[in-house]
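To start, the structure itself, in structure tokens.
The other protein chains are all here in position, but one chain of the complex has been omitted.
The chains carry the letters A, B and C, assigned in the order they are written, with residues numbered from 1 in each.
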Amino acid sequence: MGIRVLFFASLADATGIRETNVEASGFPDVGSIFNHFAKEHPGLENYRSSALFALNSDFTPPDAPVRDGDEVAFFPPVSGG
Amino acid sequence: MGIRVLFFASLADATGIRETNVEASGFPDVGSIFNHFAKEHPGLENYRSSALFALNSDFTPPDAPVRDGDEVAFFPPVSGG
Amino acid sequence: MFLLIRDPIDVRSATDKLQRPEDGAVVVFEGVVRNNANGKDVRFLEYDAYESMALRKIEEIGAQAKEKFDIRDIAIIHRLGHMEIGECSIVIVVASAHRGPAFDACRFTIDTVKQVVPIWKKEFYTDGEVWIEGAK
Partner (left out) sequence: MFLLIRDPIDVRSATDKLQRPEDGAVVVFEGVVRNNANGKDVRFLEYDAYESMALRKIEEIGAQAKEKFDIRDIAIIHRLGHMEIGECSIVIVVASAHRGPAFDACRFTIDTVKQVVPIWKKEFYTDGEVWIEGAK
């Protein structure tokens, strides 16, 4: 199953990824998944301080634990409405 | 020409008058016109303390002078909207 | 756009007429005839007005709203005569670049209309009718 990982808006542009999957093993928390993609896509570092993290469609702090089947999302401050 | 006198809502009901005319002579101010109709239609007295007075489409105090050609109106507190 | 009319108010048409490409926010207030008041079942309403003064006051309030708040334009349309439950007695439309002043101006306008515009509502119940006096 793995963990579904989503990027939106400028973070999708920075990674070139909208949606992907990672194996759950080796990722203790949401922040570790961000770190993984920031290493592969250095442009993502620019967004580290402003990015919002979501776990299963709810805002989450980076240290929230993740497990197989979770959906994790990274995105900039929202601008809808 | 005279002075055009208008009554609205419950004050029209109390006097049975919607619109009439009075001679300008003998009416120094707006209040004296109200008094005149209150004498003819005693039911109007019930509205004396709450009634609003208008002179030429603007709110006015009772002691505002009137002259030939003016339009005077008497009505209860408004409830539009 | 400041109107007293006797036919149903076309809210969409009023909004479409007011809106311009530089507007980012439109706030609309619709006052509608509700089926109860003061614990009584209302069957329908009638609105009477001192029309010349009412229109003048509505125009004054619209001008005040534009002066007090950073809005681009405002429409105030009040309907008069017989109205059924659910029908709209007043529509206020405010258009502006940003939402804050649009909300403030819309609320100021309906509050002020209810204080100073010579229009009166008569409520018809199953067992009688009453002129409503004074704003809520």
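Details
Throughout what follows, a contact is a pair of C-beta atoms (placed from the backbone, for glycine too) under 8 Å apart; a residue touches a chain by one contact, two chains touch by 3 or more.
Quick caveat: nothing in here was measured; it's all calculated off a predicted structure.
In the full assembly, the chain not pictured is in contact with A, C, by the touch criterion defined above. Only one residue from C:1, C:63 or C:97 touches the chain missing from this view: C:97. Remark: the omitted chain is touched by one listed residue; of C:3, C:28 or C:130 this is C:28.
Although one chain is not displayed, chain A still touches it through residues 6, 8-10, 13, 50, 52, 54, 57-59, 73, 75-81.
Mapped onto chain C, the interface with the missing chain covers residues 11-12, 15, 19, 21-36, 85-86, 97-99, 103, 106-107, 110, 136.
The rule we apply is simple: only the chains that are shown with their structure count from here on.
Each chain's centre was taken as the mean of its CA atoms, and the one lying most distant from chain C is A. If you average the Cα atoms of chain B and of chain C, the two centres end up 26 Å apart.
Separating the centre of chain A from that of chain C, both taken as means of CA atoms, is a distance of 49 Å. Between chain A and chain B, the centres computed from C-alpha atoms are 73 Å apart.
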